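For this depiction, one protein chain was excluded, whereas all remaining protein chains were kept in their positions.
For clarity, chains are labelled A and B in written order, and residue numbers in each chain start from 1.
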Amino acid sequence: MEQRHSASREDVSRLWPRYDEAKLGLRNYWYPVLEARLVKSKQPVSVMLAGEKIVLLRDQGKVYGLSDRCPHRGVPLSLGRREFPGMLTCRYHGWTYDVKTGDLKAALTDGPDSPICGKIGVRVKTYPVEERAKLIWVYIGDGPPPPVEEDIPDELLAPDAVIQPMMDIRKGDWRHAMENAVDPSHGKYLHRNTPFYILHKFVAYQTDLRMVPSEDGIWLRRKSELTFGPSVYPGVGTWPRHGWWRKSPKTKLKEKKGAGAAIAGGARLPAIFFVGHEDWQDLQMFVPVDNERHITWQVSMKRTRGLGKLFWKLRYWSYIRQLHHVVLNRWEDGLMVESMNCPPERLFRPDGAIVAWRRWCQQKARRSPAESTASIVPITADEPVDSIL
Amino acid sequence: MEQRHSASREDVSRLWPRYDEAKLGLRNYWYPVLEARLVKSKQPVSVMLAGEKIVLLRDQGKVYGLSDRCPHRGVPLSLGRREFPGMLTCRYHGWTYDVKTGDLKAALTDGPDSPICGKIGVRVKTYPVEERAKLIWVYIGDGPPPPVEEDIPDELLAPDAVIQPMMDIRKGDWRHAMENAVDPSHGKYLHRNTPFYILHKFVAYQTDLRMVPSEDGIWLRRKSELTFGPSVYPGVGTWPRHGWWRKSPKTKLKEKKGAGAAIAGGARLPAIFFVGHEDWQDLQMFVPVDNERHITWQVSMKRTRGLGKLFWKLRYWSYIRQLHHVVLNRWEDGLMVESMNCPPERLFRPDGAIVAWRRWCQQKARRSPAESTASIVPITADEPVDSIL
Partner (left out) sequence: MEQRHSASREDVSRLWPRYDEAKLGLRNYWYPVLEARLVKSKQPVSVMLAGEKIVLLRDQGKVYGLSDRCPHRGVPLSLGRREFPGMLTCRYHGWTYDVKTGDLKAALTDGPDSPICGKIGVRVKTYPVEERAKLIWVYIGDGPPPPVEEDIPDELLAPDAVIQPMMDIRKGDWRHAMENAVDPSHGKYLHRNTPFYILHKFVAYQTDLRMVPSEDGIWLRRKSELTFGPSVYPGVGTWPRHGWWRKSPKTKLKEKKGAGAAIAGGARLPAIFFVGHEDWQDLQMFVPVDNERHITWQVSMKRTRGLGKLFWKLRYWSYIRQLHHVVLNRWEDGLMVESMNCPPERLFRPDGAIVAWRRWCQQKARRSPAESTASIVPITADEPVDSIL
């Protein structure tokens, strides 16, 4: 149907209203906001998540999060001081909050009997915060949060996982960034001539891409059996035209056919994308910051111990970070995500993956206790791409 | 009453409507806008006051002010030239205005008989301008201004006052800046550990603060007899915890009890705050610039003559300016005023001083001839703080 191909703001809003409304992120999820090592005992840290200013601080080893605004006169609590254990004191008048509950325990400059303590309207909102896999995770949502482990891929929680995180705050909509990760098509053109990939044998195109839910219902995985090499495009010419240093991908690709020569990848809510390399993995996580910006996390990991840890770290710092994460992702993908100006949009066949992802969000994203679940239509496993587009 | 404690925008607006509306300043007052030495004979100077662009220039020693916009095509007159005595000529086409009256006296490029002269709509608005106490004062208001001396503290006009002004254009609402000066409470926490005050014995808190009008009705003065030293805050701990280098303030404070150990201060309209030190004085004056900015004046002065002038100037430049005005006020108070994000606000007992100041503005601020005075409620002298909050 034609309206599925050319999507205006109205189309997107009609087909995937929950996704369309989520400019500041899907609610009721845990999001990684900072490397844990950056939150120290002495100085509180201010972060922005889903449009909300949050102050993070560490007390007796554990990290806490509060709304970064003193109710008295609106001064940021992140300017405040750690005067007492378990407390955060506003820099301006010494209003002192319990970091666990957000309760106002003292107003120093009004004495121990200050009538303000215990009154309504002086409690500061607290945020559920956890520290896992070297990262600080904050829960944005209504009602009690699920265990943080529900929102962290198992791979990241394995005791022998050696984790290397890189965080960028970037311009652009978090949905464009996640769709760019889900998109199986752009890499074949955008990244083809990246220096790193000079010896890499990219396929030219695939026509049977589809998104398949995993058995446990957590991941939405790309699948494809058919890959094609250089071809003649009528009226245009042959593409790709490889240099002498690249062997013909045609023969090579055949060998890989069963596995699907495209980079294997899977998506999960709220905005996590998994890329498996030969013996290590990359997790991309996209976090809404405000109306203009999002965080792109690139977390590399490998399960190893002992001397293997050292070798893996050497490998990461010698080329993986610079080539995969800086050149290819920050420079190339980052420029596209920042430049994207849609809707309106005009999707094509490979965007079936993106359409499947949007429907996944529409149907499976967690709901607040208050939200109705009446209109949820179940997604059919292994739905072929051409019925989506 | 609860609504007096927690003030939304609506509450502030209901209780003190004139104050709430005065984002660009209280009208019908003289404001200091520039050091007089900066207005020279040759080059006009552009300033912004209460959202109005004004060009200042000096002619035969006296300073004049006109609206900084040529009615012809809207080019700023501050780009213009002094072609003739008593005149300011627009840079673009030579429209020449009488600096005293704002009348268009000639349009040079249209000849001596130009029909434009004397027509309606070509007069430029003039502003009353006076030079006193090393500063340029401009009147913003409707109708004839009172003598400028009515809006300048007597201390500044004393013939033997040696005056040292410092002007900052800062981000933030002028009302937040003035309220920060009026506020008797924040200094006990915000400024306690300022390097300058390392030997200073701050009180911990006061509970009997009140604002008392002076006999002549010009000043609203802070008063307090009860001051307290370090105390135990239940569930929190002892505060303040002095270092070894400070003697216990408890004994010391008792001696000072009668005088009130807090810094003596008084406020007057439109936004002037007076701080008396042992043998010298500080005046803080806050001037609305536009919707984003205000001027903070810090004027130090001492009445002295002869060699005393030299000693005083040495003292000012050796530490007073840097410690009082830069570190303590520009850095510490300035950061708070810039960061304040209210209403909504949640006042506490010491904010009785701020509430009293807002009522003072509401009731005593000068009115334009057109404004009704029917609804003015007299302020009661020495009203106790706890009846205000």
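Assorted remarks:
One rule holds in what follows: a residue touches a chain if its C-beta (ideal position, glycine included) is under 8 Å from a C-beta of that chain, and two chains touch if they have at least 3 such contacts.
As the structure is a prediction and not an experimental result, all values here were calculated from the model.
Only one of the listed residues, A:S46, A:S214 or A:S339, touches the absent chain: A:S339. Taking the complete complex into account, B:P112 is the one of B:G61, B:P112 or B:P369 that touches the chain left out. By the touch rule set out above, subunit B reaches the unshown chain at residues 69, 71-76, 79, 83-84, 87, 89, 91-96, 105-116, 119-122.
Where subunit A meets the chain that is not shown, the touching residues are 5-6, 176, 185-186, 188-190, 204-205, 207, 228, 231-237, 239, 335-336, 339-342, 344-350.
Rule of thumb we're sticking to: only the chains that are shown with their structure count from here on.
Here the CA centre of subunit A is 49 Å from the CA centre of subunit B.
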